[in-house]
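Shown here: the complex without one of its protein chains, the others still in place.
Take a look at chain A:
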C-alpha cells in the first residue's frame, strides 16, 4: 500500500503503512508543531524496540482474546497510519492483541486490558478490538508504569453494534506515550470513547473516527489534568464520509504548575457525500496557575451544504471569580471552593462514565490531582 492520493480535505493529508512515506518530523509540520520532539525519546526517528510492554487482559466470558503475529490478516484493515510515529508503531510491533466480540453477543462485564510499562527503552504495540454486528461490549484500556510506547489501536464496530471504550492514561511521571485510536463505525453502529489522561511526561493521543455506512454515532469524551512540566496532547479527527452519521466531541482539562502544557486539536471533516451529518465539538480548559499553557484548535471543514448540524467551540480560561465568590460567600473556604468548582467542571464529563467503580476511581484520581 503506497501513499494515498491527497484527499479533497486539507485536514487529513495523507496516510500510509510505509515508514519512508513520512519524513522524520522536524517540529515545523502542522501536526507536530505543538509536540516537544526532544522529549519523545526517539519515538519519531526510528528508535529500535528495546523496551517492553506487558499486556494482560481480563476478558468478559463472551469475548475471545488472541495474541497474534504481524502477519494476521485482520490487522490494519480499518485504518492506515497518518503520521510518522503511527507508521513506526505499525512497522515495529511484534505481537498484536486481538479482542473479538462475536456477532450478537452482549458482553456481561467490561473487558479490561492493562498495559504495563517496565522502564526504559522504546516499545511498540498493536491492539485490535473487533465488535461484530449487533454485539455490545465495554472495553477498558489501562496504561500504567513507566514506558516509551507507541501504538495503534483499532476499534472496528460492526453493523448495529455498540462499543464503549474507556482509555485511562495513568502512567508514571516519566512515561512517553504516542498513541493512535482508530474507530471504524459501520451501519447504525455506536461508538463511545472516554479518554482520561493524567500521568506521563508526554502523552500524545490521537483518536480518529471513520464511518463505512450511514447511521453511525460517535461520542468522544476526554478529561485531562496537566501538572507542572507535563505535556498532554489530544488530537481528534472525525471524518464524516457517509450520510446521516453523528459525532459529538467534548474534551475538558485542568492545568496547574509551571510548564503544564495541554494541546487539543479537534478536526472534523464533513465530505460532499456526508449529507445529513450532525456534529459538535467542544474543548474547554481551566488554567489554574501562571506558567501553564493550553493550545486549543478546533477545525471544522464542511464540504456539503446539507448538514443537520455542525458546530464547534473552544474556551480556555481561569477559574471564574464569580463562582468562587458565591461559594465563599456561603462560608466555604477558598481552597475548597476552588476544588468544588474544578471537580464540577470535570465532573460533568466524568459522570458520563457508566461503570460505577471506574467512575469513582477517576473521581478519586482527579481529587488526588487537586490535592497536589
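Basically, a contact is a pair of C-beta atoms (placed from the backbone, for glycine too) under 8 Å apart; a residue touches a chain by one contact, two chains touch by 3 or more; residues count from 1.
Heads up, the rule we're going with is that contacts and distances are computed from a predicted model.
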| item | value |
| --- | --- |
| Chain not present in the shown complex, as UniProt names it (candidates "Phosphate transport system permease protein", "FecR protein", "Fe-S cluster assembly ATP-binding protein" or "Multicomponent Na+:H+ antiporter subunit F") | "Fe-S cluster assembly ATP-binding protein" |
| Residue in contact with the excluded chain [from A:27, A:311 or A:333] | A:333 |
| Residue ranges of chain A at the interface with the undisplayed chain | 320-323, 325-334, 336-337, 340-341, 343-348 |
